[in-house]
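This is the structure I want to talk about, given as structure tokens.
The other protein chains are all here in position, but one chain of the complex has been omitted.
Letters A, B and C name the chains as they come in the text, with residue numbers starting at 1 for each one.
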């Protein structure tokens, strides 16, 4: 289990290394990126992400055991980046490794859905001139 | 759309670059790896992969349009490695980028399931001393 | 009792107050979480509607009972609805 919340750029190779386990035939990775528009279709420049880091890490760590119990995952990985992220930049990577692919797909989907519901992380839309915080 | 069948080592970063499209908020990647045991639980040393490359590429290219129609994907990526791959080595990467994550997950799953059903690619189990071809 | 609380404000709560942390006095008579939220909402009117939809954590754990009495040195986090991912 690896859970990271911080400012450094995300790396798929790093995520994959953390999921390394020769007995897992399937690895699924999800990358979330900053989209070019807000929810009302207005053009964005960036999103500012912030987190209650201690509580976010705690919430995400609890998902590990849940994934192992529900899906039989061998390893899971969650990294969320915070700070100002420009359009197209990866904000989150979640991944799961399991002996079979169905479990890896289900676990990765579960991780990103639960992250959005349970991790105290927030984005604030940044436009060319003004600002607004969005709860999704 | 990118479809590759060849001998060079797979790269997640390369796959991700091919899926680059700032308007796609979600990217899902699946990596299949050589498992340490065959289907009967006997220890493997490697798998030898071979393909009818021309027909495999044709079959995989047809999946692109199907993914766009079914799931609204913006980009998809499929690369299958052939040759002798030792246990733990990645044999296949599929990926899909879509505006929303549900579609990206569905498309990536669809790609790997269809690849297994429709692409003329084969693996042969390699043990410490003997050999056997497995159809799965 | 007496002493101080540390308040951590995130996202819309931070924007409503203009600060990411506040140091808040704890009166001798004590204070429950509910009383703290009422006082914060009065001191920062723009914060009141955010508080009404936020989860409140004390020292890293969510409070389920706002009648919980607070203790000097407690760290209280105001978590508006999450929007990570």
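By definition in this document, contacts are C-beta pairs under 8 Å (C-beta built on N, C-alpha and C of every residue); 3 or more make two chains touch, one makes a residue touch a chain.
Since the structure is predicted, the reported quantities are computational estimates derived from the model, not experimental observations.
J.: Looking at the whole complex, which of B:49, B:77 or B:105 touches the chain that is not displayed?
T.: Of all options in B:49, B:77 or B:105, contact with the hidden chain holds for B:49.
J.: Would you mind spotting which of B:11, B:89 or B:124 touches the chain that isn't drawn?
T.: Of the listed residues, the one touching the omitted chain is B:124.
J.: Identify the residue among B:24, B:91 or B:106 that touches the chain left out of the display.
T.: Result: among the candidates, B:91 touches the missing chain.
J.: State which residues belonging to chain B touch the missing partner chain.
T.: Residues of chain B in contact with the hidden chain: 32, 49-52, 54-56, 58, 80, 91-92, 112, 115-124, 133-136.
Throughout what follows, only the chains that are shown with their structure count from here on.
J.: For chain B and chain C, what's the span in angstrom between their mean Cα positions?
T.: 50
J.: Quick check: how many Å separate the C-alpha centres of chain A and chain C?
T.: 27
J.: Two-or-more-chain contact residues of chain C, please, as numbers and ranges.
T.: Not one residue of chain C touches more than one other chain, so the list is empty.
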